[in-house]
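What you see is the complex with one protein chain gone and the rest in place.
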Amino acid sequence: MTLSSLGKIFSKKNLPVESSNDVNSIELATQRQLIWRRFKRHRLGFAASIVVVLFYVIVLFADFLSTAPPVDYAAARGYMPPQGIQLFKDGHFLSVCEVSGARNMESYLMEYEADCDNTQGISLFGKGYDYKLWGIIPTNRHILGMKDETVDPNAWIHLFGTDKQGRDVFSRSMHATRVSLTIGLVGVALSIIFGIFVGAISGYHGGMIDSILQRVIEIIRSIPTIPLYMGLSSAFPEDWTINQIYFMITVIISLFAWTDLARVIRGKFLAMKDEDFVTAARLNGAKTMRIVFIHMLPSFYSHIIAQASLSLPLMIVTETSLSFLGLGLRPPAVSYGVLLKDAQNVQSVANMPWLFLPAILVVLVILALNFMGDGIRDAADPYQEV
Amino acid sequence: MVTEKKNINKSRPLLEVRDLQTYFYTADGVVKAVDGVNLDVFPGKTLGIVGESGCGKSITTKSILRLIDNPGKILGGTMNLYDQSHDQSQDILKLNNQELKEVRGGRISMIFQEPMTSFSPIHTVGNQITEAIKLHLNHSKNEAIELAEDWLIRVGMSNPKQRLKQYAFELSGGQRQRAMIAMALCTNPDILIADEPTTALDVTTQAQTLDLLRELQEKNGMSIIMITHDLGVIAELADEVNVMYLGKVIESGTIHQVFKDPKHPYTHALLSSIPSLATGHRERLPILPGTIPHPQARPKGCPFNPRCKDFIEGTCDVEFPKQEKIEEGHLVNCHLYSK
Partner (left out) sequence: MSAMKTVNENIVEIKNLKKYYPLTSGIMKKVTGVVKAVDDVSFVIPRGKTIGLVGESGCGKTTISKCILRAIDPTEGEIYLNNEEGSYDLATLPENELRPLRKEMQMIFQDPFSSLNPRMNLFDIVSEPLLLNGMKNRTERQDRVEELLVKVGLRAEYMIRFPHAFSGGQRQRIGIARALALNPSLIVCDEPVSGLDVSVQAQVINLLMDLQDEFGLSYLFVSHDLSIVRQISDEINVMYLGRLVENGTPEEIFSSPKHPYTEALISAVPQADPDAVKNHKILIGEIPNPSNPPTGCYFHPRCSYATEECKVTNPKLTVDESGRTFSCHNAKDLNLTGLI
């Protein structure tokens, strides 16, 4: 129906019926769809979210993406520089140059020479070391594998080079990504649960309970974190497995991170408590649970998501710093912090710059998460133009 | 009425805005917030701009001071600001930053709906007023303080000495409004732009403010551009009225011409749909059907056509009507009056 024909109807009947122009998608859209619309328009945030998704693809398929087992030593391949992959050479779609290495007897370092006249073919989805996908499906397929199945697949493809013990830095980065990003995710999940619980009670109830909870939060926030982490992590029993330490680190980190979220949620609850639609629900006899879970919480889901994606990087950085300081995960576990600890001397800066490649990943994922969080926050702002 | 004060040519406008266009480039497309607006501000007179939300009245005045931020852009038009003797003029759109600074707060001042926003919370009221005086009038510090005090008295504030030392948040709503008016007028501007100055106030305080503005205008002879959606406020203060709808001025004239003999169906409907103290008990007022369209879904032709009771198919929804002269000074854009 065009506007002009509507105009005619009104001028004739003059009914107090509201005109609505055309039924377009915006009018029927839910809040979630609107936020998505706005988020897609937030270019930086949207691009960042793609990067974040890629990183979580790494988390899901770390083993598949790895070219070599992350913890296997091979001293003969120590400090090998990154290898380039060649396209369309010697009849192979993908191939790497043959590398021969010899120890320099003065510096006791391996020196490598690439012989690009002889190449080894690589196949996509080739065979490599055995692993279980998601801990369930046993397989040996990897994204890159050697064509010639007789050669040792672990000796060849080192996209990011190798470290001192000859472990493939790229594969270790993939596994570190998995560990660090899941710690972040689990930590955020724990702090969201705790934050919503405390924030909702504090904000909705108000009064004395609110005051007490806020003081508790202030006390927790005033504790210097590094000494506390040191104390807690040194309290881990020696015989704990990597998994146990891993879990405890997550808990320790989220023990502090929830306070931020609780404050944000409390603020939202305080502001929302006086919104007219909440009053309306209350006056119609809605019970507290309904008001909190049907009316109030959904109104700031998106803020919680934004806040969470902004605190994720903090978690990752915290884990990285702790592990770097030797307080968090320790070898043989692999995390960003553990990887960077390996690269922390002057020698590596000068001679083995590829050991810093994991740092680029850290920076990349942190920035991407921050940009994504900003994007979601902006998109969730209900006062923005649609 | 206005007393003779300065040697001004009163028959010619002080500010002449022609074909002003301010568009906003949003992600969903272009919003023509101000689309070909003409205004004449005469010396010592009050020009009222009335219109409902989204009509572009605020954007018009912000454009006059070139206070449009991204994604908004002033696309075209001229804004000639004449000097007192009407010999020379400058086009505000062509001013450089230095000249613009002299015009803003110097020759043209502005007051807002929420006085808190025009005061900084970390400086005293006195500091901010004297700062404005020093900036525009080249007064020494002591002269500036004296003048500021004088202005606080003129806007009817008690204890001016003490008020100068207070912060804006320490004043009550009405006092803040007065302090803001003092700050806007202390540089002796030729034009005062008042953007919904009384909307946030109670009726009694609103009456005080309107009386104050009228009184100050009589004494100082400045022109006022008054923006409001309240037809009552316009009727109290304005000499001339421009009625805006969706970025266009659709009717203009003296207050009597427009309010006593409205020509545009929108003006007419608006005036008859508001209750007055003379409206009968439980009387049903004639209503204006529908709502204001979304600025991005502006109807083709005359923007008012979907709500108009005199809608002419094939004309109103095709072309925006040309300006027609009803009588001297009374202009209307409506196909009903096309010759």
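So that you can tell them apart, the chains are marked A and B in the order they are listed, and the count of residues begins at 1 in each.
Assume a contact is a pair of C-beta atoms (placed from the backbone, for glycine too) under 8 Å apart; a residue touches a chain by one contact, two chains touch by 3 or more.
Every value quoted in this text rests on a predicted model; they were computed, and no experiment measured them.
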Q.
Given that one chain is not shown, which residue among B:Thr78, B:Thr205 or B:Gln296 touches it?
A. B:Thr205
**Q.** Given B:Ala27, B:Leu67 or B:Ile274, the one touching the chain that is not displayed
**A.** B:Ile274
Q. Out of B:Leu192, B:Leu231 or B:Cys308, which is the one that touches the chain we can't see?
A. B:Leu231
Q.
By the contact criterion defined above, which parts of chain B meet the unshown chain? Give residue numbers in ascending order.
A. 52-53, 172-175, 202-208, 210-211, 229-236, 255-256, 259-260, 269-271, 273-289, 291-292
Q | Interface with the undisplayed chain - residues on chain A | A | 15-18, 20, 26-31, 34, 275-277, 279-286, 290, 295, 298-299, 382, 386
